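Apart from one protein chain that is not included, each protein chain of the complex appears where it belongs.
Chains here go by letter, A, B and C, matching the order in which they are written, and residues are numbered from 1 within each.
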Amino acid sequence: MTSTEVTNTQGAADEKKMSIVAALNSALDIALTIDEKVLIMGEDIADPIGGVMKATKGLSDKHGVDRVRATPIVEQTIVGSAVGAALGGYRPVAEIMFMDFLCQAMDQIVNHAAKTRYMSGGHSSTPIVVRAMIGSSNFGAQHSQALEGWFMHTPGLKVVMPSNPYDVKGLLLSAIFDDDPVVFIENMSMSYSVTGMVPTGDYRIPIGEAAVVREGSDVTLITYGAEVHTSLAAAEALAGDIDVEVIDLRSLVPLDISTCLRSVQKTKRAIVVHGSTQFCGPGAEIAIQLTDALWGELAAPVARLGASYTPVPFAAELQSIPTETSVIAAVQVLAEQG
Amino acid sequence: MTSTEVTNTQGAADEKKMSIVAALNSALDIALTIDEKVLIMGEDIADPIGGVMKATKGLSDKHGVDRVRATPIVEQTIVGSAVGAALGGYRPVAEIMFMDFLCQAMDQIVNHAAKTRYMSGGHSSTPIVVRAMIGSSNFGAQHSQALEGWFMHTPGLKVVMPSNPYDVKGLLLSAIFDDDPVVFIENMSMSYSVTGMVPTGDYRIPIGEAAVVREGSDVTLITYGAEVHTSLAAAEALAGDIDVEVIDLRSLVPLDISTCLRSVQKTKRAIVVHGSTQFCGPGAEIAIQLTDALWGELAAPVARLGASYTPVPFAAELQSIPTETSVIAAVQVLAEQG
Amino acid sequence: MQNGHTGSPELTVPAIEDLEWMYSLMLEAKGADEAAAAEARQGKLQAALYPVRGLEGVCAALGVAMTDDDQMISSYRNLGDALACGIPLRTIIAEAYGRLGGTSKGKGGTMHLTDNERGLITTTGVVGSGLPMAVGLALAAQLDSSRSENAARAIVVTFGDGATSIGSAHESFNLAALWNLPLVFVCQNNQWGEHTAIDAYAANPNLAERVRSYGMHAEAVDGFDPMATWRTLSSALDRARSGGGPSFIECKTYRLTGHSGLSDYSYVPSDDLSAALERDPGPTMRRWLLENGYVSEARVSELETAAENTISEAFAFAQSSPPPDPSELLDDVYASKEGFPVR
Partner (left out) sequence: MQNGHTGSPELTVPAIEDLEWMYSLMLEAKGADEAAAAEARQGKLQAALYPVRGLEGVCAALGVAMTDDDQMISSYRNLGDALACGIPLRTIIAEAYGRLGGTSKGKGGTMHLTDNERGLITTTGVVGSGLPMAVGLALAAQLDSSRSENAARAIVVTFGDGATSIGSAHESFNLAALWNLPLVFVCQNNQWGEHTAIDAYAANPNLAERVRSYGMHAEAVDGFDPMATWRTLSSALDRARSGGGPSFIECKTYRLTGHSGLSDYSYVPSDDLSAALERDPGPTMRRWLLENGYVSEARVSELETAAENTISEAFAFAQSSPPPDPSELLDDVYASKEGFPVR
């Protein structure tokens, strides 16, 4: 699925079909195994339950509740204590159930984790990973927000948002062993439904490298996370008619704009597709960077398709987030333009 | 300074030279006087001190500590109780000293204030104003962030960021009597240094109307808040050489893109200048909207000049935020392009 | 809440009509939870569901203790609280189906029931976030009563035991005490926060003791005993209305199901669960009503049949209520749509 080189240090040959949750679990298990400085903290993450999504299932039994620590309901202190443990030499992974609850932890993420290196004149590192999940409209407006745009706008953080089990595992391992704080974002809609072959051993995918997940010559869709699948479905539906290239950014900070540029230089037409609010969102940054770099070369303005300027509605009839249909429509409009 | 019509309901003729703090004080005093449902809450806001910036000086003595309430250090609950009081029929103004501390209150602003109307199917209103101040690098990286981009990216909020006492007063009065939650952002650097003639009575400036604060024909600078002054200074410095138009957005949500379009249709060149981080910031949204609407008409890509991708450094030698010099340089580069 | 009932604490037990209403509420809450879970299991209902099981008695007591003027802020586990406010079951269920007939026109969903007329001012899905809002709502009530001749109203905020861990709770306790607000913190202590037991997350699980140290009235009551709960809540509400300040009432129960509608709860120690089930508040109240002769067997059956009818009528109403039109997506974000981005 990806073109990225794989560093496979143990059991290279072994692969298994995994869900995203299984890939998360495998990455966490490996990290806990190979480095005693790795810790996990979060609500309900200890066995027997092993996390509300079961991403940590079996890990406290195997590695001990000292290292896989269930916490009270204290998002601010989950992240804050991760920052403190990182300053004390550990590599903590903080699990926050729904991304919306990162609102409780913004101070520790933004004022502390993102800034300790700078404010200490480079003397301190804060190697934490904050894992958080974008929920779904079935839970309503407080359990479904995609807030990656905030973190992209916060210097000092890395932001990762993979779309498949292989990338999830390789990027989570990279994130845990990265010396900078990483916000690692998962989509609940993919947790069990997206599966794929994943090496059982340790491998890393570099943070900051996009993947061309479908080649095409007419229009480039630049996307990440769950919208990779929406975009791929739209591309398939349009196949034969419009030839669509799809780029899975995988990381948002650092942002692999070169891979995007190479593609759009070829297609001359691009749409950035994402599940977060369109207005003042990631797509605006990507679109203007492409416009700037390819001034005079584009066949039409770089388009965006993000979520509507509304809270996420509960009723299924109200669609705020890009769908296969809306992506298809956007591609068709763009292909006609210019 | 602005072209906006003024609704002056009392003492139309009376004007006074005011600092921004005096304008804030006057707006709050009028609001408390004309509507008993107006409340103010925040740390240290009661007399004798009347707020760390003295914006509420004299108000608790005049209107009572019941309505001008000093709170403990509880940003989350300052905003949360404002939301609750608003749901109970009041119009609370929550004062948060430094905008960085809004990190503590994101849940109440984003998950609650911004969404109660929608989540209640339109049955509830949450007419709060959250006043917060962008500090300065003298205080370091945790007291100097410009976070308006986050709030623009959050549907359900209005975002106001005025640049002068006249606008401050007229917009704050509008914000208080607006039925939606408003994030009202002040720049510490202007609090006392920027003064102007301000009517002593009640008048309102509509939220969502930009002002052309300097006319010019070569390049448009689109800006707001403290960077209006930086931009005006740069424009003056360039006068005779490059003729610069300056737009003060005043409100970011709703965003008055029409005023920007009218200007850029004329100048064909624009730079968005702001003190918040450039990457994934307000400038990206404005730039891509202009690009889209004026496709084929622009002489050069819409440029951006925001803060560098760093925490705000303390040492004065390190400049992360646009300066007169950097704005001048950006205008010169743009004027040569295309 | 029962129309016109003032929740006076002098009575040892509520009036017969209130007792019947309490029992009916408990039946409706339990039955509706079960019916919703069944619908969800069949894939016919796409909604997060948080059953009230174990807390029915607390909700019923609250419904009688609150007056029509009192107001509440609730959380995701809100079905019983909503009934306590007197909200018709059918609008609650319609909201779960995302239909126009719901309390929020289907836009909020199960975690965001709102009915301003009936006093359910807002419902939060974020643990602990109701408390700061309740502080503000209580401030509004306090200011209103200082300005008018109208009867003072009290504010109730409901939340779980797990919510006492989070920072917003602490800030709110202090502020409520400091400002002497007419606020009753109703802690629905079911001994679990999702999958974590109270002893595993609280160094001192005596929550009332902890909150007492803020300088406010705090007490624990057996939430499986609806009468004791009613008395304790009534006096807390009276205290609030009469200027006596806030209270923290820890209603001790036990969670009789999983955390959410369909979630596994095999991790709950079976001894604890069966001991708790012995004290299941619905059957307990039924026995008590009969043993003390407050109602006859026949009347109990009547109430049970009525509750069943209410439930099936509610689901039928919900299922036949139209969904919002796709064009309504952009409504209700702001007071007016003018000038705002659509995407």
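Operating definition for what follows: contacts are C-beta pairs under 8 Å (C-beta built on N, C-alpha and C of every residue); 3 or more make two chains touch, one makes a residue touch a chain.
As the structure is a computational prediction, the values presented were derived from the model and not from experiment.
Note that the undisplayed chain, when the full complex is considered, contacts A, B, C. Residue B:S308 is the one among B:T195, B:Q265 or B:S308 that touches the chain not shown.
Note that of C:N174, C:Q191 or C:S321, the residue touching the chain absent from this view is C:N174. When the omitted chain is restored, the residue from B:K37, B:R91, B:H143 or B:R250 that touches it is B:H143.
Residues touching the missing chain, restricted to chain B, are 43-44, 46, 48-49, 52, 70-77, 100-101, 103-104, 137-143, 278-279, 304-311, 313-320 (touch as defined at the top).
Although one chain is not displayed, chain C still touches it through residues 165-171, 174, 177-178, 201-204, 209-210, 212-216.
Although one chain is hidden here, its contacts on chain A can still be listed: residues 36, 39, 66-67, 71-72, 74, 76-77, 79-90, 92, 107-108, 111-112, 116-125, 155-156, 158, 178-180, 208, 253-256.
In this text, only the chains that are shown with their structure count from here on.
Chain centres here are C-alpha means, and the one lying farthest from chain B is C. Separating the CA-averaged centres of chain A and chain B is a span of 32 Å. Averaged C-alpha coordinates put the centre of chain A at 36 Å from the centre of chain C. Work out the mean CA point of chain B and of chain C, and you get 40 Å between them. Across the assembly, chain B contributes residues 107, 111, 118-119, 155-156 that each touch 2 or more other chains. The set of chain C residues touching two or more other chains comprises 104, 106-109, 112, 124, 126, 167, 333, 340-341.
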